[in-house]
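Below is a structure I'd like to ask you about.
Excluded from the complex is one protein chain; the other protein chains are retained at their positions.
Chains: A and B, in written order; residue numbering restarts at 1 for each.
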Amino acid sequence: MESNYGITVQGLLAAAVRMATPLLLAGLGGLFSAKSGIVSMFLEGFMLVGAFMGFLGSVLTGSAYLGILFAIAGGMLMGLIMAVLAVSGRANQTILGVGINIFALGITSYFQSVLFGSKRPTNVSVFYDIPIPGLSKIPYIGAIFNNSLFVYAAFLLVPVVWYVLYRTPAGLAIRAVGENPDSVATLGGNVIKIRYCCLLIAGALAGLGGASLTIGQTGQFMENISSGRGYIALAAMIFGRFSPIGVLIGSLLFGFADGLQLRMQTAGTAIPYQLLSMMPYVVTILALVVFVKKSMAPAAMGRPYTKQK
Amino acid sequence: MMKPLINKKNVTKHSHNKGRIQAISSFLAILMALLLSGLTISITGVNPFAAIRVLFSGAFGSSYAFSETLLRTTPILIASIGLAISFRCNLTSVGAEGQMIIGAIAATFTGLKISLASPVLEILVCIIAGFLGGALFGAIPGYLKAKLGTSEIIVTIMLNYIAIDLLSYLLDGPMREGGSFYPQSALLDQSVWLPKIIAGTRLHAGFIIAIVFDIIYFFLMFRTPLGFKIRAVGFNSKAAEYAGVNVGRSILTAMMLSGGLAGIAGAIEIFGVHHRLLNGFTAGVGFDALAVALLGKLNPVGVFLASLFFAALKVGSNTMQHVMQVPTSIVYVIQGLLILFVFTDTLIKDKLLYFEKRLKTKQSGE
Partner (left out) sequence: MFKAVGELNLRRFFIQRMIMGLLMENEETTSANQPLVEMRAITKTFQNVIANNCVDLSVNRGEIHALLGENGAGKSTLMNVLYGLYAPDSGEIYLNGEKIIMKSPADAIAKGIGMIHQEFMLIPTLSVIENIILCMKSDNALKLDLQKAAKRLVDLSSRFGLDIDPWAKVSQLSVGEQQRVEILKALYRGTNILIMDEPTAVLTPKEVDDLFNVLKEIVKEGNSVIFISHKLGEVLNISDRITVLRNGKKITTVSSKDVSREQLAKMMVGREVFLQYDRPAVSVGKLVLKMSDVCCNNDRGLVALSNISLEVREGEIVGIAGVDGNGQMELAEVIHGLRKVTSGRIEINSVDTTNCSSKFAIEVGLSHIPENRQIRGLVLDFSVAENIALINCEKPPFTKNGIYFDPQNAVRVAEKLKNQYEIKCSNVNSPVKQLSGGNQQKVVLAREIYRQPKLLIAAQPTRGLDIGATEYVQKLLIEKRSENMGILLISSDLDEILAISDRILVIYEGKIMGEAIPGKTSVVDIGLLMAGSKVSEESRGKE
């Protein structure tokens, strides 16, 4: 873990990278569903479920690695629910997303109280920082290479997601579905199947993002541990113009803001801590206002697809 | 020019069935939500039927309980009317929590500072202050959406967190009651407390105010040009623009009305229940209001019934927690499930049409 006090460039960079990780994972997941034309409002809920399931899995099995499987499974289950309601049920995707988020908050808080309310598990298996030999010694940015597997995985996923979306036939089909599902249907593609798959992937990645908050850090689950990060990830995606690189930049930006305010709190400034903790949220609004002029969202996003037979 | 019929939506065949279908789908949603919640409760070893019984007796079992339910209905109803207005304009605002807080801050600040001869006038001024506070807070996402098309969902959610932090800061410092350990404001003078309407209970005049607003909502939406324009923009902003409606202004107005009503809800909670500003006084009303507006299908009667239902859930769940140790977070589970199930309109319509077709082919003996 970070052992830097005070505000240093090194510390800020390291914090930015670490705080960006859950946003990045959730954002990349949201990218899959968004590219296929589904509004990714559900990231907050998926993250919460992933956070809880990762925690639960680690407690039950004693292994953080198995906890990851739990997190992915939980996220994919949520993805399936969203798919049934949004793709097959053709309901309003935005409101469904909000509903999923409230439901996830309720169900995770509920089981948290029921299972762990009286006795908090201690010594939960987590992912420890793994320094990369050589790289972690570089001055200033070395701390970046001394992070958990979650962080490394999140950043390595960026080129992977880019390749899948832009250099494979499946990725081409996904992007086409998000722009004009009718085109894909007239070419014999299965729009429903493609959207279901994208939602499952979104669930897996966002669940992973949530798990990074529990078994990737403190090893504790608290009610509403995501605290709006799913929405910030969504903002990062919009801000990043629905591209993997953009999500990366957006996540780093918001992660930086989050890291900065935390450091300032611990460093002890005259600014009241509440005004500091507002910062990531204010930055998010400003980023959306200043940088997002025209929506680069996939053309068919949000419109339920009806197959006529 | 015939377009391929691939994306034509199924059309309601009979317009007079639409209201019925909406009511049916809301009831089905409640049923499904309660069923699944009951399942969740039973997983943890608690008898779901007993739990539900405790829930309802906690909400309606005695006249005091009932008064508590009506008490809880008040802020939920007012806030959900506000949300209904924004939804009718096709704005998905999730900002009721934050707007309630800002409204409460403005109203309490006013109440602590001014002193007028007539208490009724004082209360009125404070409520107006609450309205203005919430309206200005709602103007932020409204303006951003109207001018830049910024997602009102993200902005309102961010503003919620900002408002919570702001309240905490104010109660820690500038607005803190002199000499107190607790983060709370000074107590409001008794003259501005909202009067009780049933002796021996906590039920205050705010409940009447809420009902009045519900009626005003109906008139605003269906009997004024402003409401007509808001609905037109909500259904088809391009057609509204073509028809000469100032779409940006309608969006801003809808968001300000929405925020203002939430602000009033916040003000009433302070002036009727707590009589001073506290952290967490909203108790999740903002999210309740969201589910209520959707469950009530934005309809004045529906929203009232749904508010009542949710208030009952809130009050009853407290009892349920005391008596049966069922965590109150079950309310969020029910809320979330309701929102997920409430849009079963299209599914029900499809199934009805499907069965109708099957029946017809069976009858014609094909």
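Keep this in mind: a residue touches a chain if its C-beta (ideal position, glycine included) is under 8 Å from a C-beta of that chain, and two chains touch if they have at least 3 such contacts.
Since the structure is predicted, the reported quantities are computational estimates derived from the model, not experimental observations.
Note on the chain not shown: across the whole complex it touches A, B. Contact with the chain that does not appear here is found for just one residue of A:87, A:185, A:211 or A:301, A:185.
Within the complete assembly, B:222 is the residue of B:64, B:182, B:222 or B:355 that touches the hidden chain. The chain not shown here touches chain A at positions 167-173, 175-176, 179-180, 182-189, 299, 308-309. Counting over the whole complex, chain B has residues 1-6, 11-13, 15, 222-225, 227-229, 231-232, 235-236, 238-246 touching the chain that is not drawn.
Quick note on the criterion: only the chains that are shown with their structure count from here on.
Those residues of chain A that touch chain B in the complex are listed here as 41, 81, 85, 89-92, 94-96, 98-107, 109-114, 117, 182, 185-186, 223, 227-228, 231, 234-235, 238, 272, 274-275, 277-278, 281-282, 284-285, 288-289, 292-293, 295, 303, 305-308. Against chain A, the residues of chain B that register as touching in their complex are 4-10, 40, 44, 92, 94, 144, 148-151, 153-155, 157-159, 161-162, 165-166, 168-169, 172-173, 287, 290-291, 294, 327, 329-340, 343-344, 346-347.
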